[in-house]
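The next block holds one structure in the form of structure tokens; read it before the comments.
One chain of protein is taken out of this complex; the other chains stay put.
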Amino acid sequence: MTDLPADVPADAPARSARRRALPAALIGGTVILGLSLILAVFPSVFAPYDPLAFDYGAILQPPSPAHPMGTDNFGRDILSRVIHAYTIDMQIAVLGTIFPFVFGTAVGAIVGYLGGFAETIFGRIVDVVITFPFLVLVIAIVSVLGPGLANMYIAVGLVGWVFYGRIVAAEVKVQKQLDYADAGRVMGYTHSRIVFRHLLPNSITPAIVYWMTDMALIILLGSSLGYLGLGAQPPAAEWGVQIAEGKNFMTTAWWIAVFPGAAIVITGLGFSLLGDGLAEVLRARR
Amino acid sequence: MKTISLTAVSVAALFAVTLAAEAQERGGVMTYGRYADSLFLDPVLNDANVDIWILSNMYDTLLLPSADGKGVEPGLATEWSVADDAMSVTLTLRDGIKFSDGTPITVEDVVWSLDRARNPDNGIWNFLLASVASVEAPDDKTVKLVLSQPDPAIEAALTVFNAAIMPKAAFEAMPGDTDAAKAEAFAKAPIGSGPFVLTSWDRGSKMELVRNEYYWAEGADGKPLPYLDGLTFEVIPDDATRILRLQSGEIDGAELIPFSRVNELDAAPGINMELFPSTRVQYVTLNVRPEIAGKENPLSDPKVREAMNYAANKMAIIQVVTYGVGTPMQTFMSSATPLAASNGPLYPYDLDKAKALIAESGYPDGFSTSILVLAGNQDEIGIATALQQMWSQIGVKLEILQVDNATRTQEYRDGTFDMRAAAWTNDIADPGQITSYFAYSPTIDALHSGWKSDEVDTLFVASQSEIDPKVRAEQYARIQEIFNTTGPTVPLYETPYPVALQDSVHGFVQIPLGNNIFRETWLEK
Amino acid sequence: MTAAPALSVRNLTTTFDLGASRVAAVRDVSFDVMPGEVLGLVGESGSGKSVTLRSLTRLLPSGAEVSGQVIWQGRNLVGLAPKDLRKVRGGEISMIFQEPATALNPVLPIRVQIEENLRAHTTLDRAGRRRRSQELLDLVGIPDAARRLDEYPHQFSGGMRQRAMIAIALASAPRLLLADEPTTALDVTIQDQILNLILDLRDELGMSVVLVTHDLGVIAQTCDRMAVMYAGRIVEEGGVSPVLGHPAHAYTLGLLGSVPQAGTERTVLRSIEGTPPALSAIPPGCAFAPRCVFATDICRTRAPELVGTTEGHAAACHHSAMVRHQLGVSA
Partner (left out) sequence: MRARLRPRFPKCTNVRAPRVMLEYVLRRILQLIPTLLFILVVVFALVRLLPGDPASAVLGDRALDADVERINRELGLDQPIPVQFVLFVKSFVTGDLGNSIALKVPVSTLILERLPVTMMLTFMAAVFAVATSVPLAFLAALRRGRATDTVIRSGFQVGLSMPVFFVGLVLLTVFGARLRWFPVGGYGEGFFDHVYHLILPSITLALSLSAVLMRNLRSAVINVLDADYVAFAESKGLRSGIILFRHILRNALISTLAIFGLSIGTLLGGAVITESVFAVPGAGRLMVDSIYGRDYPVVQGLTVALAVLVSLTFLTTDLIQAWLDPRLKK
């Protein structure tokens, strides 16, 4: 309709102000996650010791120059274990959430767009999935497939997608009311184009924000499942399992649990900064 | 010799009494932190330690286990004698004994209770009284157990929780058509004759007991036991929280202290870290069947098992898993078990010997196998992690599989596991029970391992009716020798029961069988 | 003509915080609005016309700073305490927005959105507010006002939404209406209705209007006077017919070149070669110089002053004479 873009009120400078501000969050998140990725890919380069090697001569040692993060009850070097755990935990964060995010977002967009019967069916599925006891599911899967991380992905995948689905469906439903969706229909776009090219990009921000939180949450879920023995299998170094291992030493050897915990905090911060950064980019584009 | 020791004992007892007369204080309610709640407070139909270990505070038996767990003492019966042919036991009931509701305990109750306990359709403990052919009451003070064969463990069996005396009339007045239904109703507010009575029970949270006014035993001050007015069990599943509550003074005692905290609490002021001798043994069971699920099983090779035993550094495991609290095993049963062999630690760590043995075995290049550990159990995970590293030295690649208890039990019973971590505690002060499960193949295929020794089976059957202590001791020596050298286990360590108490708590014991005994417990004010 | 202006803006400058630096979106803008007058502000996207409008009542994102003077009813709104400014906003000076679908709160019925305005600026009681709300919907031509008051924005059509927004803005009988592209989002036929409505209301309520648009057709149809903005400055101002008939600035001329002189279809500005400069990189001299066909050396070094050409007509162009001459030729 217009050759020149219509002047968006008061926006040009404000928008560029935001564009200048967002790299702070984005850069911060990217730097943290970039470093994490390097550690995840080349743990042996940075870890001073073999993460699995016992040293009965150095059991439960507090942090020292030789062991900057101390040692655990087998004399294993905590620093090396924390570094090696990046490999597994970055994998958990990504593999454990990518399916729920992609699938849930797609389903949510379609459901939100179609509404009506699809929404009713989706509501029932959400009810079943959410109301079904998660632990029954996890234990069942572990029992059938044997213990290990893959089962956690499967269990989380079966359940987690509905969160994204519900978030996106609600958002798309609102976006659908706005004129541009009507405009799309009038212009004869296909349904999938309206959903995925027009409605979804405008509705995905909360899903992305949640996704980044989810990545930190799932590492913690690994810890909770580790507490119940359903997560990564020993002796593998994984933060959640390490924290579970350190639980009994919280008063006597805090370093066993605290350093892996700090790694979760920092990585989680990376994800959340990235999420905020992405959200701002998407908002600015809108 | 006999006289001297007896004298020594009575002198000690006298001394204790004189001292105690001034020391014991009465009154107060003790709060004890437990890791899990009880499930079912029926002496016969229960299945779990969470019940067994506290039942004796509510239900009394004809005989009582001694504090060392090896002998018996008078209980509801004051005297007992085994017939010369060992085919019957006659017991005399104590005068004036009553249930906690004030009704007198009669021989009828005793006969009914023991008949119920030995009924093969009732619960899983009836085997302890399997030798009893019938229970009779010649007069209203005397009970006679007629045996179908001599039973060297019959006195010990009468101290076990399932032989507790219950009130027949009150039980049968319960609603329900079956024994099980009546038991469910009865067990909600049991009437027994133990030192305490259950008054309220918030499942999963708290149990409140008060002293039984009718309890027969007297304290050192000449007044009836127990010293405490009441006893409260609080369920605190998390180890750290249980300890924290103790440290904050909200509870008076806490059971099952993790070994990693024992030294810390031992040094803590105001807290008395007790390590009560136990019959608990920790070991790994190996499946020794020639094939598992159609695949050749290296663990069936005795040389392999021997090599793995030598390669397992028990002292190191004791250090990293029990923080030095445990002790190495000398035979498959705990040293607190009667007739346990004591010939020095089994399989002292010897990597060279292990390497030589594995080279001689059918698997000189090693093999892969797996171990089932209880999901979330840090002790078992620690053991498996240590073994994984130790056995890698002889080429054995160990995969650790964390599974839940039911899954593990299923694999165990099906004989489809490779290895599993396990622990055992005796329920009776006799080696018969543990040997039946560990070594005597007809019971459960020797820990479901598929291991079988005809000689052990024969010896065990003989020992079960052998009343000559010397002969029985010889039989057990041989059984242990065979099992310890060729058996399907890697024995690791035995551990005491770690209980932390406030300094103000006195007279509490957990006997080697695990029973928590509060009858002579008192609180210093 | 001799009456005092209702609004008098002097040297208005608005800057935004970019973290490391500040940029000026509006630079040294001055104009007057007479009582009952409709002033059109026109320019390309990013020319600063909307920011100018919002700067008047300081409806700006945090980090924005306004300097200069905005004299309204004898008070300078720049530097007015927030509490006093709040009384001015909505009560004396109201604003309507480009996109009624987003400017109306989707979760509140129209009634609430009107009545909160009345509540803030009038002493009407509940019944009075109710009555007034209904009158306002009638006034802006929404049929069945009593019922529609309780409906939500999404239940209205685009044109009705814009009418509702006008009703909300006019609730407390403001003396000045700031309209920020009020018709851009509407169909052509509805545009005319809305513009006529604004003019009618101006007459009825005796208020002044500042209308921001990029559509010269709208200006021609609606406004008494106009100001053309480029890169944050007013480059030309004056009565609508003098400016449109005899533009004195090369930029205005360029804009006019894009408007079909005949024909009923109204279109928006055609792009002039090149793009407006970024606010952070405004060239010295005349900001339009890089895109200007008349530009000479002086244009690239010295910024032109806004000087009167004829009565009530001023332009900031070194070559305004040449531009004025040009129109006849090109048209």
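All chains are identified by letter, namely A, B and C, in their written order; residue positions are counted from 1 within each chain.
Here is the rule we go by: a contact is a pair of C-beta atoms (placed from the backbone, for glycine too) under 8 Å apart; a residue touches a chain by one contact, two chains touch by 3 or more.
All values reported here derive from a predicted model rather than from experimental measurement.
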{"item": "Neighbouring shown chains of the undisplayed chain, as defined at the top", "value": "A, B, C"}
{"item": "Contact residue for the chain not shown (choose from B:47, B:291, B:360 or B:455)", "value": "B:47"}
{"item": "Among C:97, C:230 or C:251, the residue in touch with the chain that has been omitted", "value": "C:97"}
{"item": "Touching residue (missing chain; options A:139, A:152, A:199 or A:281)", "value": "A:139"}
{"item": "Of C:89, C:291 or C:324, the one touching the omitted chain in the full complex", "value": "C:89"}
{"item": "Residue among B:66, B:327, B:443 or B:504 that touches the chain left out of view", "value": "B:443"}
{"item": "Residues belonging to chain A that touch the chain removed from view", "value": "9-10, 21, 24, 120, 123-124, 126-128, 130-137, 139-140, 143-144, 162-163, 166-167, 170-171, 173-174, 177, 205-206, 209-210, 213, 216-217, 219-220, 223-224, 227-228, 240, 243, 247, 250, 257, 261, 264-265, 268-269, 272, 275-276, 279, 283"}
{"item": "Residues from chain C at the interface with the omitted partner, ascending", "value": "54, 57, 59, 85-91, 94-95, 97-99, 102-109, 111-112, 115-117, 120-121, 147, 150-152, 154, 165, 168-169, 178"}
{"item": "Hidden partner interface residues of chain B, rising order", "value": "39-40, 47-48, 121, 123-124, 127, 180, 183-184, 187-188, 202-206, 234-238, 240-242, 244-245, 247-248, 250, 404-413, 422, 437, 443-444"}
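Just so we're on the same page, only the chains that are shown with their structure count from here on.
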{"item": "Most distant chain from chain C, judged by the mean position of its C-alpha atoms", "value": "B"}
{"item": "Inter-centroid spacing, chain C versus chain A (mean Cα positions, whole Å)", "value": "46"}
{"item": "Averaged-CA centre spacing for the pair chain C and chain B, given as whole angstrom", "value": "90"}
{"item": "Junction residues of chain A, two or more chains touched", "value": "none"}
{"item": "Chain B - residues contacting chain A, complex", "value": "239-240, 258, 260-261, 264, 316, 319-320, 373-378, 381-382, 384-386, 388-389, 400-404, 407"}
{"item": "Chain B-facing residues of chain A, complex", "value": "52, 54, 56, 59, 73-74, 139, 142-143, 146-147, 226-230, 233-235, 244-245, 247-252"}
